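Everything on this sheet refers to the single structure shown next.
Omission of a single protein chain aside, the complex is shown with its protein chains in their original locations.
As written, the chain order gives the labels A, B and C, with residue 1 at the start of each chain.
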Amino acid sequence: MIKVAINGYGTIGKRVADAVAAQPDMEVVGVSKTKPSAEAYVARQRGYPLYIAEMSKRQAFEDAGLEIAGDVTDMIKHADVVVDATPGGIGEKNKKLYELYGVKAIWQGGEDHEVAGFSFCSSCNYNEAKNRQFVRVVSCNTTGLCRIIQAMDERYGVGRVRATMVRRGSDPGEIKKGPVDAIVLNPVKVPSHHGPDVQTVLPQIDITTMAMIVPTTFMHMHALQMDLKSDATKEEILAIIEKHPRMGLVRASTGITSTAELREYAQDLGRPRADLYESAIFADSIGLVGRELFLFQAIHQEADVVVENVDAIRAMMNVVDEAAVSIEMTNRALGFTAL
Amino acid sequence: MIKVAINGYGTIGKRVADAVAAQPDMEVVGVSKTKPSAEAYVARQRGYPLYIAEMSKRQAFEDAGLEIAGDVTDMIKHADVVVDATPGGIGEKNKKLYELYGVKAIWQGGEDHEVAGFSFCSSCNYNEAKNRQFVRVVSCNTTGLCRIIQAMDERYGVGRVRATMVRRGSDPGEIKKGPVDAIVLNPVKVPSHHGPDVQTVLPQIDITTMAMIVPTTFMHMHALQMDLKSDATKEEILAIIEKHPRMGLVRASTGITSTAELREYAQDLGRPRADLYESAIFADSIGLVGRELFLFQAIHQEADVVVENVDAIRAMMNVVDEAAVSIEMTNRALGFTAL
Amino acid sequence: MIKVAINGYGTIGKRVADAVAAQPDMEVVGVSKTKPSAEAYVARQRGYPLYIAEMSKRQAFEDAGLEIAGDVTDMIKHADVVVDATPGGIGEKNKKLYELYGVKAIWQGGEDHEVAGFSFCSSCNYNEAKNRQFVRVVSCNTTGLCRIIQAMDERYGVGRVRATMVRRGSDPGEIKKGPVDAIVLNPVKVPSHHGPDVQTVLPQIDITTMAMIVPTTFMHMHALQMDLKSDATKEEILAIIEKHPRMGLVRASTGITSTAELREYAQDLGRPRADLYESAIFADSIGLVGRELFLFQAIHQEADVVVENVDAIRAMMNVVDEAAVSIEMTNRALGFTAL
Partner (left out) sequence: MIKVAINGYGTIGKRVADAVAAQPDMEVVGVSKTKPSAEAYVARQRGYPLYIAEMSKRQAFEDAGLEIAGDVTDMIKHADVVVDATPGGIGEKNKKLYELYGVKAIWQGGEDHEVAGFSFCSSCNYNEAKNRQFVRVVSCNTTGLCRIIQAMDERYGVGRVRATMVRRGSDPGEIKKGPVDAIVLNPVKVPSHHGPDVQTVLPQIDITTMAMIVPTTFMHMHALQMDLKSDATKEEILAIIEKHPRMGLVRASTGITSTAELREYAQDLGRPRADLYESAIFADSIGLVGRELFLFQAIHQEADVVVENVDAIRAMMNVVDEAAVSIEMTNRALGFTAL
């Protein structure tokens, strides 16, 4: 059993913990929090040993009826791999600790590529992650872009990619962040950082991205345009997506045209936390004008990277040789089949 | 086994179907839809026989790969009780059909009291529903008001109740309804219809309500003020709520101060569809100024009436004598304990 | 003085009325409403004779203290040109009336090109509108696209244009329309109708568009990519925009990065109704990758077409020979200089 600790039990961390706990070859040895909150009670309900960032907060946790197993350093000592899901920028500061204890660590997309020196996406570069001490799972948006671009590139070759990302303003449980009634360019400058981030995984791709933020909480929407290098048909592309273990098709017959309806559908299907691990590609949006491909895909910011973290653990521990096998194991353990 | 049909498999209907299916003494004999959509696939996934309102639409369903068991009339013939969860105003038109086939029927709060001639809330008037052919489960807001008012009235006696209801603009899956950036008085006139609606269940209560709509999707918020007729303490009131099978406390130690964080918590706890069947009363908000009680409660519009429908079925079939017993059966079958 | 009647005094109609009233060579002979409302009081405050669509509503207007000058037919008799700003689809039905009375008419973008047989944008095809009886001013989005594309095409030649339009969900004063918390693909299919609509004005352009709707009320945002046919520099492009009478630059030094801040700025500058008649192009977003041009522009849906209607009137009456002269007259009368 691979022993996994989750440093930072928030939006991403709590999902990674559940995904790890569901795997046959992994166990959660601990999760960490900075202060008592609803999520700390959730950790207790799940039976995850609770560690804290600062021992000075111990009393506050105990007053809230929460038992503490130790501090983050204690937690790390029990782990083969630490999944660092602390807020962007904090993770980098934890690197020294991981080096000191010689533990493997995975960072999330809020950290720069340089922190780990290697950026990961299961279906793109699983093999290169083998035996590494440090890996960074790319951001939710970058993961969504890499999946479809790699799949198209493998089959047809991909020339230039132009993408506009319309991002959710806050996660569903965040109440401080806006905007309330605004479309915010973020950044104003073109291109946005998402293009270069894709290139940390797929360096060969010519990609330019533009990004904005809108007052929604669930899923980013990508408007994608790609020049393919060889002829394609809509049917082929539908088939590639359908077979992909991390992409799913939103079919016209469901009548779904929005992120809100997708959430409702995920919830109705019984997905825990309404999580959509797969890129949700709108079947009807797939259009080919000559060799130019257009499509819309919705990316569940809280969920898509979760399964990638699980695969990264296997690659780093070098316990499963092939990406496809790890992906299949991850999905099966979660009872997950793409839409 | 009580045979239950769900006429109108939408926001309320799909939840009632799942709640009924979970009961040991009930089964779902069919659900009805007007057109193929995501929800029709959900019905299929659950294994509920699918009936349609108009046979002329059969082809559209079959083209979408959905098998049809018959029309609504066929469905009714198999049922002891029909839960009518069609949109407000449509339910009334179905009454003739239920009379014709001599089937029991339950309407929702979108219909007027007069359609059924009896308005229901499990913890208030279960006994009076016994053996009735027709019952109306009051609206989500009215259910939320009745629960707490009845509990306070039973214990302390309740004088005047003044409530402001801040209502969600649309259900999470609805994309056409707004508002986007407005607080809408609905109605402008004071009092709103919610007060008289409470009186269909609790006629003795002096209640005046004011209501507005805001751009949110999940839960109404009630700001409640009640004059109690005898002395009370905050501890007593907390205890009453804690013991109530359909009210729950949002504790200060969770840090939850909003509807969004409540949804996140419900989701994290594994509640299907993030459903909060109970009124969520903010423990910290409970304030007593003399014999005046103040509190905030959040009401999950999609969920609170669902469990009431299940109890109403038992009362109408007269299979369980006491309200408390039915409520406990309903809750247990759903694996539900209040917050 | 050109006599102008406004049929449909709503979001667009009330702005066109004020813009017409401000012109030295035009006067408002009447505006029409279907029912008494806040806007009817505004018409009275402005001194515009008020006509009504149906005489049966006369009493309702009089009860509200509003004097009625007659019905729409009466209004038309006084007009040289009718600006039809009724809701999309209604305008087409009014065509017979305009033909019967031999009056010139302008429709808005909610009607199909075929209704007028000619689609108009001041800076693109003013001359072709001369002496026509019927003209359609293209929609707010199409107007915004045509202005920049034509300017780039004139100078550099434009190859393919790829645009993603992120549209406001409702106008600021609309409270029924959503969405509340969703990104809605509208349409799901790619390309959207905006591309072909641009081609009604600029048939030579190879344009593909994708469109979605978000929960905001003020301005659409366009993410634009264009292949230029000859070399360009950012400085040149900034200069072209700066000199254009209907495009303005949002400068980095203002710190403005969103539609909301733009509205605040327009309001602070004293623009009536915070109206931004010009396309608001973010200076910092202008990016050139080889001969590929990228930029973001915000389009005030309620305002940009207003000034186009004024120019269309002059072209149809053939009173001003050159587009540039009419545009300058329109702008000056409104005291308008682009950002």
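Details
One rule holds for everything that comes next: a contact is a pair of C-beta atoms (placed from the backbone, for glycine too) under 8 Å apart; a residue touches a chain by one contact, two chains touch by 3 or more.
All figures in this text were calculated on a predicted structure; none of them were measured in a lab.
Screening C:A274, C:L293, C:I313 or C:L334 against the full complex identifies C:A274 as the residue touching the chain left out.
When the full complex is taken into account, the listed residue touching the unshown chain is B:P215, out of B:G144, B:G173 or B:P215.
Considering B:M1, B:A239, B:A252 or B:A324, the position touching the chain not shown turns out to be B:A252 (whole complex).
Here the missing chain is touched by one residue of C:P172, C:G195 or C:G248, and it is C:P172.
In the full complex, chain B contacts the hidden chain through residues 162, 164, 166, 168, 179, 181-186, 188-191, 208, 210, 212, 214-219, 221, 223, 225, 252, 257-261, 282, 284-287, 289, 292, 294-296, 298. Seen across the whole complex, the unshown chain contacts chain A at 168-170, 172, 174-182, 184, 215-217. On the side of chain C, touch with the chain left out of the figure occurs at residues 14, 36-39, 41-42, 45, 63-65, 172-175, 180-181, 217, 253-258, 260-261, 263-265, 267-270, 272-274.
In this text, only the chains that are shown with their structure count from here on.
Here the chain pair with the top count of touching C-beta pairs is A-C.
If each chain is reduced to the centroid of its CA atoms, chain A and chain C end up 42 Å from each other. Distance between chain B and chain C, defined via averaged C-alpha coordinates, is recorded as 46 Å. Centre-to-centre separation between chain A and chain B, using Cα means, comes to 36 Å. Chain contacts: chain C has residues 179, 181-182, 184, 215-217 touching two or more partner chains.
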